[in-house]
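One protein chain omitted, others in place.
Per-chain residue numbering starts at 1, and chain names A and B are given in the order in which the chains are listed.
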Amino acid sequence: MRELYSQLKQLFPLGELTEQRQDLAFVTVPQEHLRSLLLHLRDREGFTHLVLLTAVDWLEDNIFQLTYLLTNREQQRTLGLRVMLPRDAATMQSIHDIWPTAATYQRELREMFGIAFPDSPRVDEEFILEGWIDIPPYRRDFDTLKYAEENYSQRPGRVTHDPAEHMKQKLYPGGT
Amino acid sequence: MKEELQKRVIKGPDGVEFEVEPLRDYYCEAPPTVMPGAYIQIVEDLFNWARAESIWILGFGTGCGAIEMRPLMTPRFDAYRYGVQWRPTPRQANLLMISGYLSTKTLKRAIRSYEQMQSPKYVVGLGSCTINGGMYWDSYNTIKRLDDYLPVDLYIAGCMPRPEALLAGFQDMKKLIRAGKGEGANRYAENFDWYKANQKRVIHDWDMPDYSW
Partner (left out) sequence: MTDHAPLFTPDRSQYPAHKADGTLDIDLASGKYLKLWQGPNHPGITGNMSVELTVCGDEVVEGKVHVGYLHRGFEKLMERRTYIQCFPIVCRICVPEPDFNEYCYAAAVEELAGIKSPERSDWIRTLILEMGRINSYMMYLGGQAGSLGLGVIAQWTTYVRDLMLDRFEELTGARIYHMFILPGGVRDGLPEGFEKRMEETLREMESTMQDVYEVMFCNAVFKKRTVGVGYIDPALLDSYGVTGPNARAAGVAKDVRKDHPYLVYPELDFEPVIGHDSDIYTRADVRRRDVLVSIDLVRQILAKMPRSGPLMASVPNVLHWKIPRGETYVRGECSRGEYGYYLVADGSGYPRRVNVRGPSYTHAMTLLERLIVNISISDVASLMVSLHTYPPEIER
């Protein structure tokens, strides 16, 4: 992985390499270089399998992290590319022409995180949700419990315990 | 509104042009009505006996519970010996099994399937997620109590209920029907406005007619 990283480093401005396992590493890529890096990895380095494309919401830092996970089956290694996007009006270029299956991932991200992928096929159609009226649900500032309580009638009698407090009460009744 | 629901002019293969307005032409315009019992109690009892012994289930697996229906159709558990069988279309079914959590998207389809069934018809909620939300009590996409949206006759608790529990549930359902308590369709017709209001509160893009049988 180190070897591949130093080769790539000469061609692209990359961030630090995080080696999670022997066969798995993550690296940060600037947004504008992602496409050429993906093409390079797919055509030159044998990373032909797009495992997944997903996003992580870092609300505190006001950024979205997009993760593109690629696998090279012959050399049995997996590389994750992280792209940091500003959270406001997040837009990313589509990669559906490199991997057609990415179109599905981009539809999901558009719906669940509100990240725009211009030119991706059918990206603005409803994918999972239907008639959604709130902010995209996978964003950190969306409170699913509050939404559920406001929108769905609950059957009375359901109690929720804090697990730590509840176990303490149960194991040491009256204790501190 | 979806493209296929819009009013349009269609030219048939024989060259005749005609106008189609799907929401008006394809659906019924009247709300359901209460179906009175037979004129004499003994006849109604006979009807109920017949209904109880032929529970035909709509094969609509709305959630995880559907996987335990498969063993019931095979010789090991064999629900057919109780007169229970699965039908592929709502028109032939009289029991709608809500097999688990209902997302709002499926709720819409479940309502239409229910309304297309012939009276008298029954609803069984399967699994704790239909009773009070179960595991998905804080989910933004599933309903928490089924009886607000459809007239439920019986709940079978469990996550998920075993085939034996389902068989016991069928037996209880039979007892209810024979006792003349399977009046879900009439309750639905009586409180139609209340049910519709509840349904519309959670289905935000209501692009179907109110009556679809």
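Going forward, a residue touches a chain if its C-beta (ideal position, glycine included) is under 8 Å from a C-beta of that chain, and two chains touch if they have at least 3 such contacts.
Note that this is a predicted model, so its numbers are computed, not measured.
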From A:Leu11, A:Leu39, A:Val56 or A:Ile135, the answer for touching the chain not displayed is A:Val56
Given the contact definition stated above, which residue among B:Cys28, B:Ile67, B:Ala179 or B:Ala197 touches the chain not shown here? B:Ile67
Kindly state which of the options B:Arg8, B:Arg24, B:Lys181 or B:Arg201 is in contact with the chain not pictured. B:Arg8
Need a quick check: the contact residues on subunit A for the chain that isn't drawn. 18, 20-21, 23-24, 26, 48-52, 54, 56-57, 67, 69, 73, 76, 78, 80, 98-101, 103-104, 121, 126-130, 137-138, 140, 142, 144-145, 163-164, 167
Spell out the interface residues on subunit B facing the chain that's missing from view. 3-4, 8-13, 58-64, 66-68, 70-71, 73-76, 88, 90, 101, 103, 105-106, 109, 113, 135-136, 138-142, 159-160, 162
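Operating definition for what follows: only the chains that are shown with their structure count from here on.
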Express in whole angstrom the distance between the two chain centres, defined as the mean CA positions of subunit A and subunit B. 38
What does subunit A use to touch subunit B in their complex? 129-134, 137, 142, 144-145, 147-148, 151-155, 157-158, 160
So in the complex, the part of subunit B that touches subunit A is made up of which residues? 104-105, 108, 131-133, 137-145, 148, 198, 201-206
